[in-house]
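Here it is, the structure, as structure tokens.
Take a look at chain A:
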Amino acid sequence: MEEQAAGEQTQPSSTILETRNLTKDFKGFTAISDVSINVKTGSIHALIGPNGAGKTTFFNLLTKFLKPSAGQIIYAGKDITNARPAGIAQQGLIRSFQISAVFPHLSARENVRVALQRKLGISYHFWRPVRILDQLNEEAQATLEQVGLGPFADTKAVELAYGQKRALEIATTIALKPRLMLLDEPTQGMSSEDVGTVTELIRKVVDGRTIVMVEHNLNVVSTLADTITVLNRGEVLAEGNYDTVSTNPAVMEAYMGTTDAA
Partner candidate 1 sequence: ELTDGKVKIGVLSDMSGVYKALEGPGAVTAAKMAIEDFGGSVMGKPIEIISADHQNKPDIGASTAREWIDAEEVDMITALDNSSVALSVQGLANDKKIITMNTGAGTTALTEEQCTPYGIHYVYDTHALPVGTATAMVKNGGESWFFITADYAFGHSLRDNTGAVVESLGGEVVGNVNAPLSTNDFSSYLLQAQSSGADVIGLANAGQDTVNAIKQANQFRIVQGGQKLAGMLVFITDVHSMGLDIAQGLQFTTAFVWNQNDETEAWSRRFYERHNAMPTMVHAGVYSAVTNYLKAVKATGSDDSDTVRAELGDMTLNDMFVKGGKILPNGSMLHDMYLVEVKKPDEASEEWDLLRVVSKIPADQAYISLEDTKCSLVN
Partner candidate 2 sequence: MINRVLFIIMLVAGLGAPFYAYPVFVMDLLCFALFACAFNLLLGYAGLLSFGHAAFFGGAAYITGYVTKEWGFGPIFGILAGTGFALILGTIFGFLAIRRQGIYFAMVTLALAQIIYFLALQMPFTGGENGLQGIPRGELFGFISLNNEIAMYYFVFAVFMIGFAIIHRTINSPFGEVLQAIRENESRALSLGYDVDHFKLLAFIISATLAGTAGATKAVIFQFAALTNAHWQTSGEVILMTLVGGLGTIFGPVLGAITVGALSHELSAFGSWVQVILGTVFVVCVMVFRRGIVGEIQHRLLKKKADK
């Protein structure tokens, strides 16, 4: 499954994720057509576009929720077009920010420990006592501190406030030492002050990692994103940093619904 793609050349080390002519057909309706993008290591890459442009679809292709009709997805030099969801997660490509993605009846520490536990390679060891996991406590604590949850290590996740849950999610995700994080509308349905907190958190954890996100909130996009890809009708309409993209007339026409400069 993880065989090298035919004709694979070693990628310039600066590209962590690449799609080549990715296409998705839904019974004759092409939602994504021929999309090729490059995500640079260590960057925050945002995906925007008008409704129905295919952002969600594209995202689902990356996270293996959907199978591409054509094209390839290359992650860290490997073709992962046909990989299993758990398989890509093990290679450091983690999807986050699904609604309330925590384990509600585990404590915050245990939540993080579940993520850390994987690297010990003993998760199938049903004959070992659970005590053996205590060696991870310190690291878990450190991770919690990072997102400001240090004092809540023993609190059950259900009992955490909304923003804390999000923070816990992020802690769990970074515990896996992801190389690439995929964020699906991370600020959807949040009030402006929460948006600020989350933006801050993302900026804090990005450090050395790569993030791909779908986002409607242009404020967030403009503050966070290094590169923005604009999709329209399943095709790439424009790509570049915020200034380039937001002044592109085609984007303004299709996305902002105006030709005045923003």
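Criterion applied: all candidates are chains of the complex that A comes from, given by their letters.
Assume contacts are C-beta pairs under 8 Å (C-beta built on N, C-alpha and C of every residue); 3 or more make two chains touch, one makes a residue touch a chain; residues count from 1.
Since the model is a prediction, treat every value here as computed from it, not as a measurement.
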Which numbered chain among 1 or 2 touches chain A in this complex, counting any copy? 2
Within the complex, which stretch of chain A touches candidate 2? 84-86, 89-90, 94-96, 98, 101-106, 110, 113-115, 117-118, 120, 122-130, 132-133, 172, 176
